[in-house]
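Encoded as structure tokens, here's the structure I'll be asking about.
Only a single protein chain was left out; the remaining protein chains are all shown in position.
Let's turn to chain A:
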Amino acid sequence: MKLRNALAATTAVAALAFSGAAAAETYRIGITQNNVGVDSYQTTYEQAFIESAEADPDVEAVVLDAGGDVARQIAQIQDLVQQQVDAIIIWPTQGKAVVPAVRAAHNAGIPVVITNSNIAEEGFEFIKSFSGPDNITQGSRAAEIMCDKFKEMGIENEAQIVQISGQPGYTTAIERAKGFEDRLPEVCPEVTLLETQPGDWNREKSQRVMETFLTKYDDIDGVYAGDDNMGVGALNAAKAAGREGIIFVGATNFAVGYEAMGRGEYWGSIYQSPVDDAKNALATAKAILTGEEVPFLNYFDTPKITQDNMDEFTKPVF
């Protein structure tokens, strides 16, 4: 399927090259993604990327997927260099291992944009821009959401919270936790973070961790989860134990989190759209090709969403 896409794109471009004038304005942008199909976010991202590439008459996209395999991704980058595309977008399967391939693309004169999760710092000199969410800001915004709610409830001087973080070792998990832990004492210095344990992005694991927290602590006022999937797992545990009034705040608003907000059981999250993520990546690559100034860290906005303003957002499709 992917191969056929790539072949079709190559053929189409070859045909355009013969037709002369039209080819001069078409940018061929190749993308190698991390692992499409493994989760809803990446699946939606790919669809959105293909749709916005098709909607743009100036862009011809070569869409590839590494299937989570570093070696395959490196081979795909080399293929794209061979094909002499105008720009390469990479969603790294692994931040360090792709650096040599990125350098090769850079040396071949092809601008590289990293999308969603950044590569290791030693590769920064070989890339034009990083397009993606700012996870540290997401963490600090989550802290603000929680603190504001505690102030509204008048418990900002005594509240106790627990944190369920993402898979250990993942940059996203580390950055969100850091953003949250750094910001919370600034806005709500009296709130105590009792404990942090990983939920591995897994709702069932998170539910198990929360059950133990509920056994261990009689008084929990808030839960910060590294994404809504884990947040809803924690909510399940609290409901089963009959513990009410806990403020749940997550990140990456999932449909389940959005619905739980609608029922008034879940307080807030961070709205991160894979559609925005994909569009931002394509726009960043195109801007570089047309010679526009692009910031090195080209974040797309991930706003706060709570029960109060959720009507301004459409329900996430994943």
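For the reader, a short list of remarks on this structure follows.
Rule of thumb we're sticking to: a contact is a pair of C-beta atoms (placed from the backbone, for glycine too) under 8 Å apart; a residue touches a chain by one contact, two chains touch by 3 or more; residues count from 1.
Here is the rule we use: contacts and distances are computed from a predicted model.
The protein name that UniProt records for the chain not on display, among "PucR C-terminal helix-turn-helix domain-containing protein", "Acetolactate synthase, small subunit", "NADP oxidoreductase" or "ABC transporter permease", is "ABC transporter permease". In the complete assembly, the contact with the undisplayed chain comes from A:211, out of A:211, A:276 or A:308.
Set against the missing chain, the residues A:71, A:153, A:240 or A:297 yield one that touches it, A:240. Considering A:38, A:71 or A:297, the position touching the chain not shown turns out to be A:38 (whole complex). With the whole complex as reference, residues 36-40, 42-43, 168, 195, 197-198, 201-204, 207-209, 211-212, 215-216, 229, 232-233, 236, 240, 254-256, 259-260, 263, 318 of chain A touch the missing chain.
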